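Structure below; questions to follow.
Note that this complex is displayed minus one protein chain, with the remaining chains in position.
Then we have chain A:
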Amino acid sequence: MTTPLLQVRGLSVIARTGQRDITLVDRLSFDLGEGEILGLVGESGSGKTLACRGLMRLLPAPNLRVEGQSVRLAGHDLLQLDEAGMRRLRGRELGMIFQNPSSHLDPLMRIGEQIAEGIRLHQGASRREARAEAIEVLRQVGIPDPQSRVDNYPHEFSGGMRQRAMIAVALGCNPRVLIADEPTTALDVTVQAQILRLLLELRDRRGLSMILISHDLGVVAQTCDSIAVMYAGRLCEHGAKHEMLARPRHPYSAGLLACHPAAQPEAVRMTTIAGQPPLLDDLPAGCRFESRCPQAMPLCRQQLPELLEASPGHRLACHTPLLAGGLS
């Protein structure tokens, strides 16, 4: 196997509160191949977004820090770079798009200028070249009449067009890896499908690799090649999409799947996973899912399961995995 484009080893995000450190993302490891789309799934607060912010070293608060073995991308170890070196990689190697396009675009700057900003910065283009390139990128993300739209302000765009514009801003920098943080959550269903199709198209046309953060398994099922499930700051299962959807082995993954409305078309009550995830400042010694797990054994309470390769290309952190065949 060729070396992956992005190689994450033991990435942690740690919050300092008073005298104590709280680990919010715990030793995340995964690979992302060229042109691969990885779906990062988990409920709110499981650390998906924080992990990706940590990857870009753009943490939302000053008391957060990143630790880990290595994050390798394009011949660099992102954890060893200084801020200036990291800034050169942001945008050019590692782009990011966000959940809420309305607030992530500068309301006072024309769309075209915001796209051109990255183009000029990373490609050293002139103002005129950058503008032409911005129009081209807008066309690629499916904005009609890009020649005149390039001079619009964000508030003159609809929600779906703003998401396209934000993708265009990230694409202008021509990144190799695009982190998409819940890119369709704020959009209605038809627009959602259009944006997902656009992301797939971009992968095919540009060979873009993506990390798609989502809590919506439907979105992930439509787009991703592989799926990684996070629970309470840890990866609990990671494998190829079809494996994960057809034969989830971690009880939490199976529970998530069972909760998806499409999995239970005739149910009167929606299935849920009983209980709450543990508080990150008061973690149990054993498995973090133990208190909610239908499969739990005494061992689960005592020992934290490590993420190990269960079968080729499928990693699992569970003492009592489901048999390859579905819910037992």
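Operating definition for what follows: a contact is a pair of C-beta atoms (placed from the backbone, for glycine too) under 8 Å apart; a residue touches a chain by one contact, two chains touch by 3 or more; residues count from 1.
To be clear about the criterion, contacts and distances are computed from a predicted model.
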{"item": "Absent chain [UniProt protein name; select from \"Cytochrome c oxidase subunit 3\", \"Na(+)/H(+) antiporter subunit B\", \"ABC transporter permease\" or \"Aspartyl/glutamyl-tRNA(Asn/Gln) amidotransferase subunit C\"]", "value": "\"ABC transporter permease\""}
{"item": "Given A:L5, A:L105, A:I143 or A:L307, the one touching the chain that is not displayed", "value": "A:L105"}
{"item": "Of A:G118, A:G160 or A:P305, the one touching the omitted chain in the full complex", "value": "A:G118"}
{"item": "Of A:L50, A:L78 or A:M96, the residue in touch with the unshown chain", "value": "A:M96"}
{"item": "For chain A, the residues touching the chain missing from this view", "value": "56, 58, 60, 87-92, 95-96, 98, 100, 103-109, 117-118, 121-122, 153, 155-156, 166, 169-170, 172-173"}
